[in-house]
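Note that one protein chain is taken out, while the other chains of the complex remain in position.
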Amino acid sequence: MFYRQAGDFKTTYRGDIQTFPLRQDRIAYYLMLAFAFLVVPFVINDYWASAVLIPFLILAIASLGLNILTGYCGLVSLGTGGFMAVGAYACYKLMTAFPDLNMMIVVLLAGFITAAVGLLFGIPSLRIKGFYLAVATLAAQFFLVWLFNKVPWFYNYSASGQINAPERTMLGFEVTGANAEPAVSYLFCLTILTVLALIARNLTRGRIGRSWMAIRDMDIAAEIIGVNPLKTKLSAFAVSSFYIGVAGALFFSVYLGAVEVGEVFGINQSFLILFMIIIGGLGSIFGSFAGAAFMVLMPVLLKNIMVGGLGWPTDIAAHIEFMVVGGLIVIFLIVEPHGLAQLWRVAKEKLLLWPFPH
Amino acid sequence: MSPQFLYTIEVMLNGLMAGVMYSLVALGFVLIFKASGIFNYAQGVMALFAAMTLVGIQNGQVPFAHLVNAVFGTNIHGFGWNLPALFAIILTLGVMILFAILVERLILKHLVNQEPIILFMATIGLAFFMEGFGDLMWGSDIKVLDVGIPSGGSLWLEDKTIGWAAEGSNYYGMYIDKLDIVATLVALLLVITLTLFSQYTKTGRALRAVADDHQAALSVGISLRRIWVIVWAISGFVALVAGIMWGAKSGVQFSLSLIALKALPVLILGGFTSIPGAIIGGLIIGVGEKLFEFTIGPLIGGATENWFAYVLALLFLVFRPQGLFGEKIIERV
Partner (left out) sequence: MKKLKATLLAIAVGGAGVLMSAPATADLVFPSLSYRTGPYAVNGIPYADGYADYMTLVNERDGGVGGVKARILECETGYNTQKGVECYESTKGEGALVYHPLSTGITYQLIPKATADGIPIHSMGYGRTSAANGTVFSHIFNYPANYWNGASHAVNHILSENDGDIKGKKIALVYHNSAYGKEPIRTLEELSAKHGYDLTLIPVDHPGQEQKSQWLQIRRERPDYVVMWGWGVMNQVAIQEAANIRFPMENFIGVWWSGSENDVIPAGAKANGYKALTFHQVGTEYAVFEDLKKYVVDAGKAAGNGDQVGTVLYNRGLYAGFLTVEAVKKAQEIHGTADITSEMMRDGMEALEITSDIMASAGMSAFGPEFNVSCDNHGGPGLGAVQQWDANAGTWKLISEFEPSDMDVISALITEDSDAFAGENNIEARKCG
C-alpha cells in the first residue's frame, strides 16, 4: 500500500538497469541526498559534526570497504585497523611532503597506496580460508601497527611518535585542522562517501561484483565456471583496501587531527568495523550504512540518556552501556540473523502488503 | 658450555612455558569450536569474569555493591569473610556452570543452524555484555588473586646450573619461574583429564559424536542442548584455570580479557579442532616468538612478539591451510 512495485513500467533498458529501478526508492534516495547536502550543513554544529556525523560518515566508508571484502567476496578480514593506519600515514606523509596538494587528491592517493598494500596482504587468501584467513589478516594488523610505531620516517622523526594533521584547504576552505568549519568537513566527507557508495553499489551489481559473489558462494564451483580466483580475490582486496585507506586518511586528517597508531588503529578498530557489517548485514550496501549508524549512534545515545538525561554516575552508565549494546547485538541476531538490512527488507515487504497480510 | 648457548636454551625453555600459558587460553576456544562450530570470541572475557568471581567470592565482596549503593544510598562493600581458595574455586565453578546454562537457554538455543559468522557475532555480543556485567558486579579496580601458587625464579635450578658455563664467565644460572612450572603441570593434568573424559565416559563419547557430525549424533538420541551446556561449562572451567594462572601474574583486572589475542595464533597454528594441536601450537608459538625476539629482535628494535606470532602462524598456514592438526578440509562442488 505505502510501498509499491506494481505499475512502475520501464520502456528502456537504461531505465531497467538504473541504480534504483523503483520510482519510490529513487525519490526517497534523492530526498535523502538533498537533505544531507542542502539542509544538514546549515544546522550542523561542532557537537553533531565531531561526535556523531563525521565519525559515522567515515566509518561508513570503512564498513563499505570491509563489506565488499567480507560480505561480497566472503573473505573475513581482521586487518581493517592496520589498513586504515596505512591510509592515515600515507595521508600524513603526502600532506607534509606536498603542502599545496588538494586535499581530495591526497585522500584518494592515500586510498591507492592502501590498495597496493592490501593486495600484498591479500595473497595468502588464495590458500587460506574462513576463520584461518581472519586470523592470518591479524598478522597484517599487528605488523603494520608495529611498523608505523617503530620506523621514525613514517612520523617525520617527531619526538613523540604521534602524527598531527596540519591545516589544509580545498577550494579555499579549510578541511583539516582545528579551524575547519564543521559544515565544510562534513560536506567533504559526505561527498566522498556518496561517490564511493555509488561506485560500490554499481561495482557489486556488475560483472566484477558477480564474480565476487560467485567466489563467496562456492569458490571451487566458481572456478569451474570460469571465474579466475586469483584475479577476483585480489581485486576484492584491492577495492576494499582502497575504501578502507580513504576512511583511514579521513579518520586521521578530518576527524581526529592527531593519531597514535596503536591506540586508534589497533585491533579494536578492526573488530568495530567487522561488528558494523555483521550487524548491518553482510553483502548489503544499505547494511554498511545501517551498521555504522548503529555502532556510532547507539553508545552516544545511551550515554546521553543515562548520564545527560538521568544523571547516573558515569561508570555505572558505561557498564550498562556495554551490557545494552551486547544484549542488543544478541537480540538482533536472534530476531534477524542477517542484520539490519534484512530487517529493512522485511519491513518493506510488510509495507508492500499492508493492510492485507497476503 | 658457552653462556650464549645456555642463554639460548634458557630462552627456549621459557618460551615453552609461555607457550603453555597461551595453550591454556586456546584450549577453551578449541573445546567450544569442536562441539558446536562456534568461534567463541568471549573466551577471554570469560577468563576475566571467572577470575573476578573467584576473587570476589574469596574475599567476600558483595556483588553489584556499587550499583546498589548508588541506587539506595547505602554503603555496603563486603560480607567480611575470607574463604579458603579451594572452596571459592568450587563455588566459582558453580557460577560458570550457571553461566553455561544461561548462554544455552538465552542465546544458543535460538541460533541453531545459523552460519558460523552469525554465531561468532553472537559471542561478540556476549563478550560486550559480560564486560559490562562483570565490572558492574565486581567493580573495575584491580584485585589480588592469591590461591597459593608459588612464583619467582627457581633457586634450585639456578644453583644446579650455575656451574655449567665456562669458568670465569658471567653466568648466573638458568632461570625458570615456578609459576610457569605449576602452569605446565596444571595444563598437563587438564589435557589428560580432558582426554580421559572424552575417551572413556559416556558424556565424553557423546561429545565426540557431536563434534563429528551433529545430525548423526542427534539421530542416535544425543541431546545437543545438553552437550552444549556441558561444553560451555567445561570451557568456563578452562577459562577459570587460565584466569587464575594469568591473574596470578598481573592481578585480576580488565586487561586479563586481552589474553585471548595471544591465543589466536596458537589456534590457527594448531587447528581449531584439535586439543593436542592447541598444546603443540602453543609451544611452537611460545618458542618461536621468544627466540625471534632474542635473536632478531634487537636488530629491528624489539617488541616483535605480538606480530611475529601471527606471521609464524601464517607461514605454517601457507603449507597447511587447516592448521597443523586440523581436520583436512574436503571440498565438494
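So that you can tell them apart, the chains are marked A and B in the order they are listed, and the count of residues begins at 1 in each.
Quick note on the criterion: a residue touches a chain if its C-beta (ideal position, glycine included) is under 8 Å from a C-beta of that chain, and two chains touch if they have at least 3 such contacts.
Quick caveat, the model's predicted, so the values are computed rather than measured.
S.K.: The chain left out here touches which displayed chains?
M.R.: A, B
S.K.: Identify the residue among B:Leu98, B:Val112 or B:Val144 that touches the chain left out of the display.
M.R.: Only one listed residue reaches the unshown chain, and that is B:Val144.
S.K.: List every residue of subunit A that touches the chain not included in the displayed model.
M.R.: Considering the whole complex, subunit A reaches the absent chain at 46-52, 55, 96, 146, 149, 156, 158-162, 164, 166-167, 177-179, 255-258, 260, 262-264, 266, 299-301, 303-305, 307-315, 317-319, 322.
S.K.: List the residues of subunit B that touch the chain left out of this view.
M.R.: 7, 10-11, 14-15, 17-18, 21, 65-66, 69-73, 75, 77, 135, 139-142, 144-145, 151-153, 170, 172, 175, 177, 246, 249-251, 253-256, 258-259, 262, 289-290, 293-294, 297, 301-303, 305-306
Throughout what follows, only the chains that are shown with their structure count from here on.
S.K.: Could you work out how far the Cα centre of subunit A sits from that of subunit B, in whole Å?
M.R.: Comparing mean C-alpha positions, subunit B is 33 Å from subunit A.
S.K.: Using the touch rule from the top, collect the residues of subunit B that touch subunit A in their complex.
M.R.: 39, 66-67, 70, 106-107, 110-111, 114-118, 120-122, 124-133, 135-136, 140, 261, 264-265, 267-268, 272, 300-301, 303-304, 306-307, 310-311, 313-314, 317-318, 321-323, 329, 331, 333
S.K.: Could you list, by residue number, the parts of subunit A that touch subunit B in their complex?
M.R.: 76, 124, 127-132, 135-136, 138-139, 141-143, 145-146, 150, 218, 220-221, 224, 267, 271, 275, 278-279, 282, 312-313, 315-316, 318-330, 333-334, 337
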